[in-house]
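Complex shown without one protein chain; remaining protein chains in place.
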Amino acid sequence: MSHVDLTTELAGISLRNPVLTSSGTYGFGEEYADYCPLEALGGITLKGITPLPRLGNSVPRLAETPAGLLNAVGLENPGLEEFLVSYLPKVRRMPTAVIANISGFSLEDYERMARALQADSGLAALEVNISCPNVKHGGMHFGTDPRSAEEVIAAVKAATDLPIIAKLSPNVTDIVGMARAAQRGGADALSLINTLLGMSIDIEQQRPLLANTFGGLSGPAIRPVAVRMVWQVAEAIDLPIIGMGGITTWQDAVEFLLAGATAISIGTGNFVNPQAPLDILQGIKNYCEKCGMTSVHDLVGLAHKA
Amino acid sequence: MSHVDLTTELAGISLRNPVLTSSGTYGFGEEYADYCPLEALGGITLKGITPLPRLGNSVPRLAETPAGLLNAVGLENPGLEEFLVSYLPKVRRMPTAVIANISGFSLEDYERMARALQADSGLAALEVNISCPNVKHGGMHFGTDPRSAEEVIAAVKAATDLPIIAKLSPNVTDIVGMARAAQRGGADALSLINTLLGMSIDIEQQRPLLANTFGGLSGPAIRPVAVRMVWQVAEAIDLPIIGMGGITTWQDAVEFLLAGATAISIGTGNFVNPQAPLDILQGIKNYCEKCGMTSVHDLVGLAHKA
Amino acid sequence: MLTEGLVVVHECLGEADQMLRRLVLSGPIAKTAKAGQFVAVQVQDSSISSFDPLLRRPISLAEVSPDQNEITLLYRIQGRGTEILARARCGERLSVMGPLGNGFSLPEVGELWLVAGGIGIFPLYALAQSALAQGLSVRLFWGGENQSFLRSAGLNDWQALGIPIHLCTLDGTLGDKGFVTEQLQGRLFQSFQLFGQTKLINIENQANNAQHSISEQITVATCGPKKMMQVVTELCMNFAVPVQVSLEERMGCAVGACLGCVCTLVDETGTLIHKKVCQDGPVFRGEEVVWDESC
Partner (left out) sequence: MLTEGLVVVHECLGEADQMLRRLVLSGPIAKTAKAGQFVAVQVQDSSISSFDPLLRRPISLAEVSPDQNEITLLYRIQGRGTEILARARCGERLSVMGPLGNGFSLPEVGELWLVAGGIGIFPLYALAQSALAQGLSVRLFWGGENQSFLRSAGLNDWQALGIPIHLCTLDGTLGDKGFVTEQLQGRLFQSFQLFGQTKLINIENQANNAQHSISEQITVATCGPKKMMQVVTELCMNFAVPVQVSLEERMGCAVGACLGCVCTLVDETGTLIHKKVCQDGPVFRGEEVVWDESC
């Protein structure tokens, strides 16, 4: 019998609890069903979609690194149309909040997808990925220049009545500047962080291990960078943050909450432990009880106040 | 009996081999003497010095993270004067190339130190740290703005006849832009990379683990980011690179050489294995032999050509 | 299913320098698993919390014993992950996801020909057992480095099955010297009762004529190096023999969620599509696979 209120308000959405799963690591919501019932989650974020279908990059797309994972999937996805026809109807029946994640190569791309995805779709929110580092001349541009970031968020915001979550790239000099730009554009919340741009070389073959040369680094290795960015943005800006980057255990999740994240999201951690969301949720609850807290919200940003 | 030529030319300096140790992790050259004879190394880089003595930050200064280490030493050092009096004379007697590392809080700071350190000092080169993320209003500014970076390198270059190595911060949107700025300033070589800005929260105390809140992330965790930056800069710019960031095994070192580093430097790896430089040197030699190479230089940048 | 598999046997397989291991885990996975499926194993005891190496390792089911509640994994020490795995001792618990993927599909009747390259033999043993249990006749073509490898990798167990076995080694120390695909080709010719020096390309038409008879009798299942499986597939296609191939790709999630492990197939309309080795495979119809594609 729990006395801890886990419900979480975020960008006007009501979540059962603060534990989400991250775009690109949780498919379209069904793949992990045997390991983690959807109704236990605060919400899931779907694989990023683009206006047109994409086959993505060649394999190898993955490379393991110390406590980390490089991926260069290259935004493989069925495209907006197929998403609307084959996936969206299922979303409505999913027993948790579902967030769509959109990526584009132009302002019009983003607008077009936002227009197609409205509150009556059954989605809870739209996460705007302005940060995917894998696509040449792709999201990277929007994700590293504050002006473009503001524009794309504003365009999306104008095109849909869904709450907008801006997902920021960590590959910038000034994360707070990017967060401010997203806020000016009208973002209702921020997702922090996407992957760090990295690469790895196969010393047998003497060439880059990933077919795409570069990939995005995720997993426990990047957690200190992610916590730092959540902390900095939470200090500077008054928008709810979905914290992510290396969360694998409940202790990691608590670290992000204390740093100022209102909710947390699990990506690569699912690969390590497909029951990570359940274990983390339980851990957060126990931690709150131990601290004598009645609501998980009391944890949010607590380390700033000490 | 080795048939591999390990000698390495870098910024006009002749090194016995391409294996160096990194600033701040190898003290003033004597601390590791029981584990690794100095004469086996290509060179060492001394702890960063500043014009005035500094006590640095409070403890805790270190926090372990998955495959990584956060440090916030805060540039503790005896100051230029004490360095000239007590340390520099020893440098002359060291049986390897010794590189001094300088940090400052103003253009004048850097100039002053560069003027005091000339080729007749026995030093092999001057590494200019424009990237230390630990000092508020400190190196960070020079390290993230191309114009300032160019200025500080140009000032140092004008003030000393020693070869100049610009040490770049990875906490930037555009590492190639920073490298270009250093080149314009007159850098003879580049050191890539310094630490990634990170932090960690103690969930028992509910406050930042490091006394300084933020720290620099080093160690195997950051290697994919470092290799990527070395690769990008090697593609774009014609300056020799000292590659570093997470090198712990010979395989890691070879990865950096293949990515385009002319020499490599070991930092946190020394803490894991105090004989890492020796093991790595041997590993590089064996690798060259296995590949039928007569000179380690043949490895440099090889993965770009494949 | 996520379970804590108890290590009940963990031993060196054959000669030490072959770096092969046999790992028997006790747990409920055995109840539902079938040949061709795999598991994703965490390489350190589940009580150790280390994130390096980070990912699980995919290993095929070499034997499934639902009655004893045991699965057998055979693997080669290949790198860091399997090196650490090799240190697991009896009584330790390894976190195992599985059974994963779709296994081989057995034909109703006829002959099952297994074509293995190197350690590609491992997943085929469970398949052979199922096939024999179902009354199919099984024939094995197996190529390896040398005699020591074949003996280490379980040749005795295969011989104990009492099925016809065609062996070859690169150095000729056991069986024919050369490639297993040559033996397969020879045997396919023979099954068509075509003799002589005719090159394969020349007999394509004749083969097509004979296709109904032979394709109803023989099914090929293959596992091994990609290049080998490609040649096996081409040979089989020439003879219109259905072939199932077991692909490998680096994996992240192992359940179809990350798109890390895709392979390229060509669908009925001729369009190139991606499928996930972990979820849609690892076994695919060889005819569909685009071998040289890198898109």
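So that you can tell them apart, the chains are marked A, B and C in the order they are listed, and the count of residues begins at 1 in each.
Methods note: contacts are C-beta pairs under 8 Å (C-beta built on N, C-alpha and C of every residue); 3 or more make two chains touch, one makes a residue touch a chain.
Please read all numbers here as calculations on a predicted model, not as lab measurements.
Trainee: Specify the shown partners of the omitted chain in the complete complex.
Mentor: A, B, C
Trainee: Can you tell me which of A:67, A:130, A:266 or A:288 touches the chain that was removed from the display?
Mentor: Touches the omitted chain: A:67.
Trainee: Pick from B:71, B:191, B:213 or B:265: which residue touches the chain that isn't shown?
Mentor: If we include the chain that is not displayed, B:71 is the one touching it.
Trainee: Going by the contact rule already stated, which one of C:51, C:158 or C:239 would touch the omitted chain in the full complex?
Mentor: Of all options in C:51, C:158 or C:239, contact with the hidden chain holds for C:51.
Trainee: Among C:31, C:87 or C:285, which one is in touch with the chain left out?
Mentor: Touching the chain that is not displayed is residue C:87.
Trainee: For chain B, which positions touch the chain that isn't shown here?
Mentor: Counting only chain B, the missing chain is touched by 24-27, 31-32, 34-35, 47, 55-56, 58-69, 71, 73, 76, 211, 219-221, 248-249, 268, 270-275.
Trainee: Pick out the residues on chain C that sit against the missing chain.
Mentor: So the residues of chain C touching the missing chain come out as 44-45, 47-53, 80, 83-84, 87.
Trainee: List every residue of chain A that touches the chain not included in the displayed model.
Mentor: These residues touch the chain not displayed: 66-67, 220.
One rule holds in what follows: only the chains that are shown with their structure count from here on.
Trainee: So, comparing each chain's Cα centre against the centre of all protein Cα atoms, which one is closest?
Mentor: A
Trainee: Just how far, in Å, is the C-alpha centre of chain B from the one of chain A?
Mentor: 34
Trainee: If I count partner chains per residue in chain A, which residues reach a count of at least 2?
Mentor: Within chain A, residues 65-68, 219-221 contact more than one other chain.
Trainee: Find every residue in chain C that makes contact with two or more other chains and list them.
Mentor: Those would be 51-52.
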